[in-house]
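The other protein chains are all here in position, but one chain of the complex has been omitted.
Presenting chain A:
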Amino acid sequence: MNATVLRAGWSRGLIELRQSFTNGAELFSHFLWPALMVATLFFIRDLSVGALLLGALALPGILGMNAATGMIGMSQQLTADREDGTLLRAKATPHGMPAYLIGKVISVSGGLLADLVIFLVPAVLLVEGLRIGPGSWPGLAWVLVLGLIATLPIGAVLGSVFTTARAQGLVQLPFLALIGISGIFYPITSLPEWLQWIAQVFPIYWMGLGMRSVLLPDAAVAVEIGESWRHLETAGVLGAWAVFGLLVAPVVLRRMARGESGSTVAARRERALQRVG
């Protein structure tokens, strides 16, 4: 990997990021999800959970959950890029694949970051009981960065394995179910224990927990499992996903890229057209 690849990947990422904020459809989706979340917060902000307000409890969780959706974005974009030949183009260009992946990571995480800000600014004005100050930034940064490293490679793997837009729809269902049991909108301790265990295997719960540990006052720890922020466990689980993803993704991506050729892209399009027709 050399400077040219990094530079090419970086400029690819920035160009794609700019494109996603300059066309109507994508711009709409950049605002839709944050707007829905802000609306949700608006309705639940005054409900109380013990001594806490639900609004304050849910806001950090939503941040963590949104960051985890990068996985889905990565997966969908990979599938789309494979279908239209963008990946094949990368394969036909010297160092095209690494630059493509760097670009994708930059555009997806850049888009996520923007979405988080779009959500956070109105949400913070709406919700009371948060503990936000200059001291929150380093905490936010490590949870976010580690969370992205844990989820984006997994997204790339999903994108390589599930090759059609239809299969991508199926990937979203378990993801939504996981969000439901990951203690995002309500404390996880109110769920049956076996569900808690399932949730704790996946990154979404830990990204939410990490965000709560940074943005909530210390007293809020009372509704968490073991009444602890469990920083070590958070780093451990997210770290394990990161290592797993970074080991598996290159292998899966390489195998997927090896099979790409002009005729495979053409054949896939043929099948897609038949489904439509």
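One rule holds in what follows: contacts are C-beta pairs under 8 Å (C-beta built on N, C-alpha and C of every residue); 3 or more make two chains touch, one makes a residue touch a chain; residues count from 1.
One rule holds in what follows: contacts and distances are computed from a predicted model.
Colleague: With one chain of the assembly withheld, which option in "Transport permease protein", "Multidrug ABC transporter ATP-binding protein", "Nitrite reductase small subunit NirD" or "Methylamine utilisation protein MauE domain-containing protein" matches that chain's UniProt protein name?
Modeller: According to UniProt, the chain not displayed is called "Multidrug ABC transporter ATP-binding protein".
Colleague: One chain isn't shown here. Among A:T86, A:T163 or A:T189, which residue touches it?
Modeller: Of the listed residues, the one touching the omitted chain is A:T86.
Colleague: Which positions on chain A touch the chain that was left off?
Modeller: Per the touch rule, chain A residues meeting the hidden chain are 2, 4, 7-8, 11-12, 15-16, 19, 23, 81, 84-86, 88-89, 91-96, 99, 260-263, 265-266.
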